[in-house]
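Single-structure report; data block below.
Just one protein chain is left out here, and the rest sit where they should.
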Amino acid sequence: MSSGIGKAKIRIPRSIQAGDTVEVKALIRHPMETGLRKNKKTKEKIPAHYIDEVTVEFRNETVLVADWGAAVAKDPFFSFFLQVDGPGVLKITWKDNKGEVYSKTTEVTVK
Amino acid sequence: MKTRRSNVLLQGVLGLAALAFVASPAMALDLKGYDANKDPGLYKYSENFRGMAEFPPSDGMLEDGKALFNKDRSGQSCATCHGEDGEKLVGASTHYPKYDEKLGKPKLIQHQINSCLTERMGQEALKWEKGEQVMLTTYVKALSNGMPLSIQTDGPMAKFIELGKKAYDERIGHFDIACKHCHNTAAGTNIRAEYMSAPDNTGYANLEAVVAKLPANPERERRLAAGAAIGSGSVDHWPIYRTKWGKLATMQRRLRTCNKNVRAVVHDYGSDYYVNLEAYLGSISNGMEMNVPGFRP
Amino acid sequence: MSNVMDKPVSRRGLFSTVGRLGVTAALAGGVMSPTGVAVASGHEEKLNKSVERYMGAGEVTYEKVTIDAPIIAENGRVVPVKVTVDHPMTDDDFIESVGIFVDKNPIPFAARFRLKPGQAGKAVVATRLKIGKSSNLRAIARTNNGKLLGGLREIKVTIGGCGG
Partner (left out) sequence: MDRLHKAIPLALAAALLAACGNNASQDKKQKAETKPVAAKTEPVDVAVLGIAKPLTDKPGDPVNGRKLATSKKKGNCLACHDLPDVHFAGNAGPSLIESMQNNDRSVGWIRQKIVDPKVDNPDTVMFTFHSNEGKKMIRPDKVGTRVLDAQEVEDVIAYLLTLREKK
C-alpha cells in the first residue's frame, strides 16, 4: 500500500526557551524496501525503494544531513538535538533512491 | 463535489499534529490517538520498545482515516450522516461487535461500513483488510478512545458470545490446540519469541488474585517469573500497528493468522466464526478503555 | 554515495573525504581496526569497507560512544537504536558524523548522521533499524580532527512463533 507515502510528523517539545538544546523527533511514512526481498507470489525481487538522504534546516541553515541505507526500518524515525537560539522554521526534507522528495516544516516558537 | 471538506480536513490535520504535544482547543472533535501510557499490555516488552510506543510508526494514520471518513463519494461522505469528522459516532464503536436486528447476528464495524456504502451510498463495498477498510475502521474505533469497551453480553448477544467462547475453547487444527491453551493456560509465557497475552480485562490490579488461582507447581513458578497472566485486553486496542506486519491490521487478521499458524482451516474475513470470536474476546475486555490503534512487536 | 558532500553544511570541511582502509591488527589498549578484526573473512571485509567508505580511514578507539538498544529485540524489523557520543560540540572540537553499522546485515551500513557544531546541540542521534539476525551493532563517530570513536553492542534478534 503506497498511499500515504511521504506523510511526515515532527515533534518538538512544547515549551522552548532561547538557547535551549531540544530533542527533535521525526517520522515519515515510507516502505524502505531493501531491494533484497522477493514477492512471495511472483518470486520476483521487490525493487529497492528507500530514503537515502535526509536534510534538516532550521532558520534557513542546514543543521544536519543524514545518509540512510536500506537498513533503516519501514516508516522511518529519527531524532537529534537542536540548539534553538531563536524562533524559526524547522524543515526536514527526505529524498528517496527513486528521486522522490518529501518535506515537512514546523514552526519553532520560543518563550 | 461541493460537500468536499478539505478545509475541515486541513484543520483536523493541523489539530492532530498539534495534539502530539499541545492539545488544540479549537478542534471540534477531541480525537485522541493511541496513548502508550494507558496501554496495560506494554509492560512485557523492552524499555526500548516502550520508548517507540511513545511515537509509533502509526502516528498520523488516524488522519488518513479521517480523510477517508470525509472523502466525497458521489456527493456524500460518511460525515453526511455521522456529523463533522464523525462526531455523532463518538462512543459507538465501544459496542462492537454489535447485534444487528436485520441480520439476526452480530456485525463488525467493517460490516457496518460496507452496508453504509452499498445500501445507503450506492458505493462498492470495501475489500477486507485492505488499506481503506483498515484505516476507516481504525478511525471509527478511535473516535471512542478513552471510553470503556462495552459489548452487549446479554439478550440476543448471549448466544453468539457463547459460540465465540466455544470456538475459543475448542482444540482445532493439525496442532490440535485451542486459543485458551496459549492465551490462558500458558499466558505470560513465551512461545519462542511470541509473548502469550491474556486477552481479558483482569489488568494489573488483579495480578495477585490471578496468580493465586494458579496451581502450586513449576508452571506457576514459571509464570510468576514471566510476569504471569496479566490480562491486557484485546479488542480495546485493536486495530494495531504491528512492527512484524509493518502496517495497521484488524483483529480479524490476527485471528486468521493464529488459525493458520496452528494449521487450522482459515475462514473468511468477517465470517460468523471470527465475528463470534471477536465478540467473545471483546466481552472479556469489557470495561477497558479503547486505545486505538495499539502498538505491538 | 550521495552527492550532498558539497552541500554547505560545514563551516570548515565538515565532511572530509575518506581515505584508504586502515585495517591494522592493533587490538591492544582499546584501539582496534573498524571491525576489530584484522584478517577479514568475506563479510568482515565488507563491513570494513563500509566503515571506511562512510567514516573514513583510521583506527577506531572504542570509547565514549554509547549505544542504547534492546538487548533482545522483540522484532528485528524495527529495532530502536540511540547513539550518544560523549564529546563536546563546540566550533573547534566537535563530532562531524555518527555512523551506524549492523555487522551481519547483508549491507552493513545503516545510517550516517552528519552534524554541525553548535546547531546540532549534542552528539546524540536515534533511529530505528532492520536487523536481520542477532549481530553486533557498531556506532562510529568521527571528530572534526578525523579521530574515530566507537561503540559496540550485541543485539539479539528473536525468532517468532509456533510454526505453521
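Details
Labels A, B and C are assigned to the chains in the order they are written; within every chain, residues are numbered from 1.
Please note the rule applied: contacts are C-beta pairs under 8 Å (C-beta built on N, C-alpha and C of every residue); 3 or more make two chains touch, one makes a residue touch a chain.
Quantities reported herein were computed from a predicted structural model and do not represent experimental measurements.
Shown chains touched by the hidden chain across the complete assembly: B, C. Across B:Ser58, B:Thr189, B:Thr202 or B:Asn291, the residue that sits in touch with the chain not pictured is B:Thr189. Although one chain is not shown, part of subunit B still touches it, namely residues 170-177, 181-182, 185-186, 189-194, 196, 217-219, 222, 226, 259-260, 262-266. Along subunit C, the points of touch with the absent chain fall at residues 72, 134, 156, 158-159, 161-163.
By our rule, only the chains that are shown with their structure count from here on.
Between the CA-based centres of subunit A and subunit B the separation comes to 29 Å, rounded to the whole angstrom.
One finds 39 Å separating the Cα centroids of subunit B and subunit C. Subunit A and subunit C, compared by their mean Cα positions, are separated by 19 Å. Residues of subunit A in contact with two or more other chains: 73-74, 77.
The multi-chain contact residues of subunit C, meaning those touching 2 or more other chains, are 77-80, 128. Residues 1, 3-4, 7-9, 11-14, 25, 27, 29, 73-75, 77, 106 of subunit A are the ones that touch subunit B when the two sit in their complex. The touching residues of subunit C, when paired with subunit B in their complex, are 68-75, 77-80, 128, 158-164. By the touch rule above, subunit A contacts subunit C in their complex via residues 21-23, 32, 34, 36, 52-53, 55, 58, 61-74, 76-83.
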